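A single protein chain has been omitted from the complex, and every remaining protein chain is retained in its original position.
Up next, subunit A:
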Amino acid sequence: MKVEVENKMKFNAVQKQSLSSSVKQERAQQWVAGIILTIGGLLVSIPFIWMILSAFKPESEVMQLTPTLLPQDFTLENFQNLFVNMNFALYLKNTLIIVLWSFVGLFLNAMAGYAFAKFEFKGRNKLFFLVLATMMIPGQVTMIPVYLILNQMQLTNTMAGIVLPGLVGAFGIFLFRQFMTTIPDELLEAARLDGASELRVFWQIVLPMAKPVMAVQGILTFIAGWNSFLWPLIIANDESLYTLSVGLQLLKGQYGGNFALQMAGSTFMVVPIIIIFILFQRYIIDGYTISGMK
């Protein structure tokens, strides 16, 4: 009896010791993981940090052979130059127009996704397969024929030509369809019995219910529209149609040596997106889990 108790006590002590040592070990490992990620995170952030700091330096300071981390002589001159010497106000306007149009595309994706999710119609599966198949086609194959088609439609060097090729996308339609299949049919039927038109059912019931997927898609659409580069570059011959990224490419060519100005241009493009991303990051990052990308 006594031996048993003694044994038990011993056992407990040993367990306690191993437990506390494993807790310590666990804590140490957590710290190591945190430190590795912090170093990695700093490395990843260097380009952003350097870009923003350099944007506020005068040109002479950027050209120094031994650069300082912080601007010695803080200036907003580079940003002013973007608008005075370059046409950044115009590029900004064009970029925002493209963003607005891409939201129209988002709406069209939602409409198509809704029909594929909630209607039975002839050829539905075949058409949906066709939509998905377009995801496999590499951009390089369609680039030249799309340009030729737009040229035939007299749409080169127009805003329509820039916007139309990327307006709808298979991936967006797919995500909307996946989400909208979960909307109960009874709800739609009830609205129809109340005499709501099909468009109204879509606008007032389906769209509000699709908010989570709308949020993800909306932010991603905004980012994609803001960053759009290749089609504006191919289609726009006139500077009046240039977007921010095309303008920045032009600036890189024209003011190749003026890194302060280039960094200001990049900051002007990147920082708004970073702010929007940080504000809405939860929707984007969790959105991948919603859309079932496991």
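In this text, a residue touches a chain if its C-beta (ideal position, glycine included) is under 8 Å from a C-beta of that chain, and two chains touch if they have at least 3 such contacts; residues count from 1.
Note that in this section contacts and distances are computed from a predicted model.
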Item to check | Options "Sugar ABC transporter permease", "NADH-quinone oxidoreductase subunit NuoF", "FtsW/RodA/SpoVE family cell cycle protein" or "RNA polymerase sigma-70 factor (ECF subfamily)": UniProt name of the undisplayed chain | outcome: "Sugar ABC transporter permease"
Checklist outcome for this item: Where A:96, A:183 or A:270 are the choices, the one touching the absent chain is A:270
Item to check | Which of A:56, A:88 or A:202 contacts the chain that the document leaves out | outcome: A:202
Next on the checklist: Across the whole complex, list the residues on subunit A that are touched by the chain not included here.
Outcome noted: 29-30, 33-34, 36-37, 40-41, 44-48, 50-51, 54, 62-63, 65-67, 108-109, 111-112, 114-116, 119, 121, 124, 127, 130-131, 134, 137-149, 151, 164-168, 170, 173, 198, 202, 223, 226-227, 229-230, 234, 244-246, 248-249, 251-252, 259, 262-263, 265-266, 269-270, 273-274, 277-278, 281, 284-285, 288-289, 293-294
